[in-house]
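Removed: one protein chain of the complex. Kept in place: all other protein chains.
The block that comes next holds subunit A.
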Amino acid sequence: MATVSVKDLVLNFGSVKVLRDLNLNIPTGEFLVLLGASGSGKSTLLNCIAGLLDVTDGQIFIDDKNVTWSEPKDRGIGMVFQSYALYPQMTVKGNLSFGLKNAGLPKAEIEKRIERAASVLQIEPLLDRKPSALSGGQRQRVAIGRALVRDVDVFLFDEPLSNLDAKLRADLRVEIKRLHQKLKNTMIYVTHDQVEAMTLADRIAVMSQGIILQLDTPTTIYNRPANKYVAGFIGSPEMNFLNGELSGAKANVFETSDKKIKLTSYEFSDEERNNGQQAILGVRPEQVAVADQATAMPVTETVEVELVEPMGADTLVWSTYAGQPFRFRMEGTANVSPGDKVKIGFDPTKASLFDTNSELRL
């Protein structure tokens, strides 16, 4: 079992700063997800931890050992790639044993480990096949097996499910979670898919432009995003953002066009705020109550339906609130069509308030 920590990590490709002064501590057995859009540096960070990229500055520790200059094989890591990266000329068995043979393990030990990994991943019947004769899901299972046989403390996943179709992705996601519960290894998982991040992670690190914007549990990231970028990135459909300004002596009223929303019981952060400050109020579409349930909410309003997107389990409705686009979620059985009037309401205590300039949470 091992901890992973990254200290002041810097990586430049020429003049392009890919990672900037990154710090990260991952305790033993944690499932950490690096989440971000493409180009955020999440895969680069993973490659640095794996030792596949030389860092420009900073240090990397695995199990309190400084591995900044170590070869990938000496870091005690196993890695799973997006394109599976199975050796095409070898059988599944050859793929699994390649690393062990390189390490010079005795034959009996290799056999034992392959057997164990194959039974965990249920790939025993495939051992003599070539990768080209496997389906996508089977290939990724073999790729996970290749990390598994190495008996390592840290697993690195580089978007392992991105090449799979939706159903297989959901199946393997559960399987990876089950694997983590069973092995209790430290796992670092890179993805751009927020569903994967929310379901798998103990903690999520949301990355953008080479820095970590927020590192916290999925619940906190969802409910109390640290800034507007994280708020917009997490959650689908995207959070509604209302532009306005703060007023009142304690600056605890949010004004947008003619609406005044009292934030008396809102949990403000430590950021400084003033009367008259420009601010953004973020309300998640799924936190908006409709019709009878709306009545009980502190803020209520009747809005006109502009567009309806039925999604089966629920229906997404586009409308306008306080002169700004506003989406909310209704029951899947709700019978609404454009032009209808709907009563909506929400609780500003559960909303998120951001400063317009710094985009930080207020």
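FYI, contacts are C-beta pairs under 8 Å (C-beta built on N, C-alpha and C of every residue); 3 or more make two chains touch, one makes a residue touch a chain; residues count from 1.
Note that contacts and distances are computed from a predicted model.
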Which of "Alpha-D-ribose 1-methylphosphonate 5-phosphate C-P lyase", "Polyferredoxin, heterodixulfide reductase subunit A", "Carbohydrate ABC transporter permease" or "Sulfur carrier protein" matches, in UniProt, the chain that is not displayed: "Carbohydrate ABC transporter permease"
From A:Ala2, A:Leu24 or A:Ala50, residue that would touch the chain that is not displayed: A:Ala50
Touch criterion as defined above, residue of A:Cys48, A:Met79 or A:Ala251 at the omitted chain: A:Met79
Residues from subunit A at the interface with the omitted partner, ascending: 47, 50-52, 71-73, 77-79, 81-83, 85-89, 98-99, 102-103, 143, 146, 150, 158
